[in-house]
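Before I ask anything, let me first share the structure, which is written out below as structure tokens.
The complex appears here minus one protein chain, its other protein chains still in place.
We call the chains A and B, going by the order they appear; numbering starts again at 1 in every chain.
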Amino acid sequence: MRTRPIIASALLLGLTAAACASDSSTGAPTATELPATESAPPPTDLTDAEPSDTEPATDQPAEPRITITLVTYDSFPEADTSINAALDAFTEQTAIGVELLVAGDTGTMLSKAALTVGNPEGDVMWGIDNTFLSRALQDGIFELGVLADPENVPAEFLALVPNGEALPVDFGDVCVNYDIGYFVENELAVPTSLQDLADPAYRDLLVVQNPATSSPGLAFLLASIDEFGADGWQAYWQQLKDNGVQVVDGWTDAYYGSFTWAGGGDRPLVVSYGSSPPAEVIFADPPRDDSPTGVIESTCFRQIEFAGVLAGTDHPDEAAELVRFLGSEQFQAELALNLFVYPANSAVALPQEFNDFAVVPETSRTLDPDLIDENRSDWIDEWSTLVLG
Amino acid sequence: MSHLRVEQIGVRFDTTDVLRQATLWVDHAEVVALLGPSGSGKTTLLRVIAGILRPDSGTVWIGTNDITSLPAHQRGVGMVFQDNQLFPHMSTIDNVAYGLRVAGVGKVERQDRGAAWLDRVGLAGFERRNVTELSGGEAKRVALARTLATEPSVVLLDEPLSGLDRELHDHLATQLAQLLVDHSITAVLVTHDPAEADVIASRSVRMDQIDG
Partner (left out) sequence: MNNGQRPVNRLPSRVVAALAVGPIAGLAVFYLWPFATLLARAINGNAVADTLSRGATWDVAWFTLWQAVVSTGITMLVGLAPAYIVARFEFPGRQLLVGLLTAIFVLPTVVMGAAFLALLPDSLDRSVWAVIAAHVVFNLAVMVRTVGAFWEHLPTDMESAAATLGASRWRVFVDISLPLLRPSLSAAGAIIFLFTFTSFGVVRILGSAGTRTLEIEVWRRATQLGDIGGAAVLSVLQLAILAAVVSWSTRAQRRHARAVDLRPEQARRRAKSTGERRFVASVAIGTAALCIAPLAAMAIRSFRSSSGWSTAAWTRLGKAEVRPGIRLGLDPVEALVNSIQNAAWATSFAVALGAMASLAIAAAGRGGRLLDVGLMLPIGTSAVTIGFGMLITFDTPPVDWRAEWWLVPVGHALVALPFVVRTTVGVLRSVDPSLQDAAATLGASPTRAWWDVIVPFLWRPLAVGAALAAAISLGEFGATSFLSRSGGETLPIAIDELLGRTGSLLQAQGYALATILAVATVSLVVGVSRFHDVTGLAHRRAGGQTVDR
């Protein structure tokens, strides 16, 4: 006797699901189809059924009509932060669900994208930065002509993506961070320049990331090229190598693994972000009002991150909508306190704590993008042979 | 006093007693034939004397030396195997001269002595031949020459003439007998053929006689 209502509900849900799935690239939701299936079954069959057998309760949010995948790096929060809440709000507003796919560190994320061009692992990519951008553009990982015109983004950032392939979403600085406590305890003066890092006084104290796989790693390499020139950086790195520099694959490994303060490791000098010290204050438990870590300003390299639609996606329009949202004030307002970067959208006001503790270096290093474009691959190759050899 | 004395040898494989109290005395320059059906332990007894099989009980003496616990390569007992066991990776002359090489004899001398032995068994000129291409009779003679070349104090022969056709068999039997006498070799010969034993050996014994 109970089987009839259950079968009817199953049919109902099945038809609904089929209706949802069949809707793909057309932008308009199949609003016309859904009511039809909803009203199909005769009411008499449903009155015997328990509430749980029928349509979902009305206080639940509407099922997204489509879900797209946002590919990102491993330090992007997966859940429970205001960034994730913002993405949920996006889903509410547009009925486009967003699923996060963590692909590894930036370099790994790019490698995977490069190998899957045309058949990408997701629809939108967040987090490709200016150091890796040239490879991304060369390999054509972004879909062209789908992004709307960006609002409130500084012109110098836009210059890096002349064909509008991607949207600049945030910026910051990659700098060498140091553990204040360590240097105090060991009565060591804090290094103040790139050259200092090669000083034997700081032997075995520095951890960096592999520029082939990590964007801060590549940024640091580029900083050294900016300082010592295209012909002089090799000698510098030889000095670093002789001085016992440790190389790990990614930022999370370096910061939460080898760094003395955040990771309990044995290296008090780590390549990280200019915004890492504020993070240490804001999330300190027990609370504190001074930062336990500091930044060596002269090592800083300007980093700009981008988001874009991946070429070959099945849902270019929805993906473009998400990218627009990622550049909107609503989303950009959450960047500072979650990812510890500056929003590219200049209309967004920064939170107070960020202003209090963030270090914005007077001058941050940059390199001509064309230069990076031409030499990046050779530089990485040379570096690998030299340092990892 | 006997040159070779085998006293109360017992050998047990799993649960079978192959030999119980085998006893055999052989005088100097004597050739003794061991007769008996297959499975009676003839080959086993030879292996014990040669030192390649450890007995569970009993002793073996050569002259006044108890060689029971001596490893095979230190006993000075030579053995010609039923299937020859020529070393396929060595030439005929290298096979024959192998024992001399192990003993440290210089190359020229051992090649000469080896060639001499080949001559004695009627295989002059066979030095460079590939041993895997020898006929049955030739292989047997090379095996014999190899063992005799080391001039062991005792020579053991395990069915040395098995598998040969009648004419060759008889011819070799006579040759072998002559060789043993000429060089005053103390030998124990295992065979199932009493006629062959008569030709080659000076005395025949049966396994059931010596192993009670």
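In this text, contacts are C-beta pairs under 8 Å (C-beta built on N, C-alpha and C of every residue); 3 or more make two chains touch, one makes a residue touch a chain.
All of these numbers come straight from a predicted model, not from anything done at the bench.
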item	value
Omitted-chain contact residue, chosen from A:170, A:249, A:280 or A:334	A:249
Touch with the omitted chain, as defined above, among B:78, B:137 or B:160	B:78
Hidden partner chain, touching residue among A:80, A:231, A:289 or A:362	A:80
Contact with the hidden chain (one of A:130, A:177, A:210 or A:293)	A:210
Residues of chain A (touch criterion as defined above) contacting the omitted chain	71, 74-75, 77-81, 101-104, 107, 111-112, 114-119, 121-122, 135, 139, 210, 212-213, 247-249, 252-253, 256-258, 263-265, 377, 380-381, 384-385, 387-389
Missing-chain contacts mapped onto chain B	47, 50-52, 54, 71-79, 81, 83, 85, 87-89, 98-99, 102-103, 132, 146-147, 150, 152, 156
